[in-house]
Structures are given as C-alpha cells and as structure tokens.
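Here the complex is missing one protein chain, while the rest keep their positions.
Coming up: subunit A.
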Amino acid sequence: MVFLSAQLWLRNRITDRYWRVQEVLKHARHFRGRKNRCYRLAVRAVTRAFVQCTRARRLKKRNLRTLWISRVTAASQEHGLKYPAFILNLIKCQVELNRKVLADLAIYEPKTFKSLAALAKRRRQEGFAAALGDGKEPEGIFSRVAQHL
C-alpha cells in the first residue's frame, strides 16, 4: 500500500519569525510614530534610514571640506588675504598643510596662522614683483624652491 497523501501535510513553517521582526524593529525603536512599533511601517523607514546613512557618509566628506574652507577663508580675511591667494601662495612656498589642519590652526593656534598668512602675503608680493619687474631684479627670498631628491 502506498500512502500518497501523507507527504502533502508536510509544510515548511517559519519558527523564528519573532527574531526576524525584532532585527528590523531594533533599528527603529527611536523613530517617531507607529513606525517604531509596526513591522510593516518600520521596514520602509529602516530601509530609508540605511540608504540615507550610506549617502551621508559620502556627503560628509564634501560638507566637512566646505566647512574647513569657509573657516580658513574667514581666518585669512582677518589677516587681510583672500582664501585663493592664501592657499595658492602656501602651495607655492611648498607648505603642504591640508584644509583640515589649517582650520584647526586658525582656531587653536592663532599666532601660527598669523605667521602663515604673513608668509603667503610676502610670497604673493614677490610673485607680483617677479611678474611686473621683467626679470631685471634678483629672485625673491621666499620664492626659492627647496629641491628634494
């Protein structure tokens, strides 16, 4: 005798539905409204949150750089220089400080920032003298480029 209808009563049932739901709800506990309790709403909110988190990690780098640039602009304006002139002349003097460190120096080490601004101003004037003087005068002191191997 072959019992053919017995195996039709076998079904795959989930036993850990509670834990699967909690995995999602635990990320939604601090949300506002029903999306911190109801799974259906929480799934959508949590997905959006994760996607925005990934996007923000890429935007954070851009925003922080903009912030540093505006801080360095403000500090260099206090010393009578514009940001592009400041950065360009620092690079021409082979001082390779990045914007994060320049912003920190502007906040916490004002004397150092003042000396950097003075250096940039002097290099700028030497650049002007070299451009306008048509090579008759000797090279500027701060325009000398240190050669490294």
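Basically, a contact is a pair of C-beta atoms (placed from the backbone, for glycine too) under 8 Å apart; a residue touches a chain by one contact, two chains touch by 3 or more; residues count from 1.
Here, contacts and distances are computed from a predicted model.
Q: Just by its UniProt name, which of "Adaptor related protein complex 2 subunit mu 1a", "Large ribosomal subunit protein bL21m", "KCND3 protein" or "Hemoglobin subunit epsilon" is the chain not shown in this complex?
A: Per the UniProt record, that chain is "Large ribosomal subunit protein bL21m".
Q: Quick one: which of A:Leu25, A:Ala42, A:Ala75 or A:Leu105 touches the chain that's been left out?
A: Within the whole complex, the residue contacting the unshown chain is A:Leu105.
Q: In the full complex, which bits of subunit A touch the chain not displayed? Write them out.
A: Against the missing chain, subunit A presents residues 47-48, 50-51, 53-54, 57, 93-98, 100-101, 104-105, 108-109, 111-112, 115-116, 119, 125-126, 128-129, 132, 137-138, 140-141, 146.
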